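Only a single protein chain was left out; the remaining protein chains are all shown in position.
Showing subunit A:
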Amino acid sequence: MSKAAISISIPQPLVDIEGLTVHFGHADGGRPVVEDVSLIIHPGECVALVGESGSGKSVTARTLLNLAGNGARITARRFRLAGEDAMRFDAARWRRVRGREIGLVMQDALVSLDPLRSIAQEVGEVVTNAGLLRGRREIEERVIDTLARVGIPDPEIRSRQYAHELSGGLRQRALIAAAIAAGPRLVIADEPTTALDATVQKQVIDVLSRRVRDEGVGLLLISHDLAVVAEIADRVHVMRAGKVVESGPTAEVLSRPRHVYTRQLIAAVPSATSRGTRLSSARVDFEAASGSGDEDGQPQPIRIIRDPLPPRPVVSGEVVLDVASIGKRYRRRKGVGGGRETFVALDDVSFTVSTGEVVGLVGESGSGKSTCAKIILGLLKPDTGTVRLLGKPWSDIRESERRALRSKLQYIPQDPLSSFDPRYRVSDIVAENVWGLSRKQTLEHIVWLLDQVGLDSGFLDRYPRTMSGGQRQRVAIARALAAEPALIVCDEPVSALDISIQAQVIDLIGELQSRLRTALLFISHDLGLIHHVADSVLVMKDGRIVERGPVDDVFFHAAHDYTRTLLAAVPGPFAAS
């Protein structure tokens, strides 16, 4: 992966933009969504746009296809695509650009692929539209060849399947295939790996970087994931509020960021080194970083200083949750019209969580994490084994008997918005979990709880749908705390949030956990995050726990092959080992 060789000698860049500004809405009112952005992409080069939601990175990329959206006003000092002045393009010319000259890979493969059309039809359409090939056989061959190029096994069979029949990784690769089928010289990938598991993410990154390296395709990668960017991008532009705040070769920007925002962004990524500190307080120790390391061209690693979190509570021997060899099987249909087969979702899973302990649960989708969480939450009955909560029976008693203990076990979901009744205001939502207080006391208690999670009383009457993702998650945390629980199950609580918001929410959870000594079962696919928050970790695969132990032991000296695969799949400089 040598990214140093940028071919400056090539005269014709694929993209050459200077001073791009995009406005939405009324003529001169409102701030531009993209302001004065300059971008150059050469063949065989991968350029990344990094930034948080609303930073304008997607709009910038879509402008290259003239798909910025309704009412977009685009101005630029220079806007050239492959040497041609794109400002003069008419609608017909833009249609030729899309697909044939620039391919777009979107984030959500399931939504981006038509459920009623086979993969071959989807990919074939791009070829047909580009008008490159006419004959049915030729198009078919091209499709299968393209599917093979993006590493889809058995392309003949896969091409006849539909989007829902493919796994997430294959779907994303099919989407890449559609983007490159007409042989565009530039591919735009908008968050191509965001929804994917670590190992699948690695496969997709490999496919994309091979296009760049082997075929000389230009790649514009849009991502908020610095690890992915570090893995394949040659140059990176960091965007914030519509402006590029910093740009340069990836290694240089990531290891010696100059702009405050970039430093914050990099330092806010949770990892082994950030344990016990406040992520959101992080800043780069620039003095130390700039000292040496320039001479041999090897950028030295960034040094980050962070404020410490309150000391972690001592894990006592008092067991809050005792999961004893639980198992769960499902009977499911084998394809259309096929017979039924038994699917083992959980197999002999045992672990305990003690007061003040944070236990991480990692594994890919389908590994049984969610089934395990459902059984612990008492929403699902295990086929075998038992769960005990605070030493009392839990999984094998009736729901009405469980109700008394319910308040001791709380839950923070991945998507808080869907867990709120759409008619409820913040105060109603939190009040739902406050028991046995008068109206006035309840209100006071809610104000106190909101204060604990960093929201002022002005939020009481707000509807969550008008709030940001981070604020919503704070409300969910306040609601969980309202019951004064002994254990909170956190299911991917920050995976939908931007890095800096994620850092704040993780800090909040960490701080409250230290203070209240609440036990946490922390489910995540982000190994760095688990390493940051957890005391011990359980690695799950195919419904079994394949490895367990203190986080440092497991992540630094992984014994099981699967754990090593997971760790190896963590890209870039943020890998745990």
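For this structure, a couple of remarks:
Just so we're on the same page, a residue touches a chain if its C-beta (ideal position, glycine included) is under 8 Å from a C-beta of that chain, and two chains touch if they have at least 3 such contacts; residues count from 1.
The rule is simple: contacts and distances are computed from a predicted model.
As stated in its UniProt record, the chain not included in the shown complex is "Peptide/nickel transport system permease protein", which appears among "Peptide/nickel transport system permease protein", "Peptidase S24/S26A/S26B/S26C domain-containing protein", "SufE protein" or "ABC transporter". Of the listed residues A:L377, A:L390 or A:V546, the one in contact with the hidden chain in the full complex is A:L377. Checked against the hidden chain, the listed residues A:I40, A:A72 or A:L390 yield one contact partner: A:A72. Of the residues in subunit A, those that touch the hidden partner chain are 25-27, 29, 66, 68, 70-77, 87, 377-379, 399-400, 402-404, 406-407, 409-411, 413, 415, 418-423, 432-433, 465, 483.
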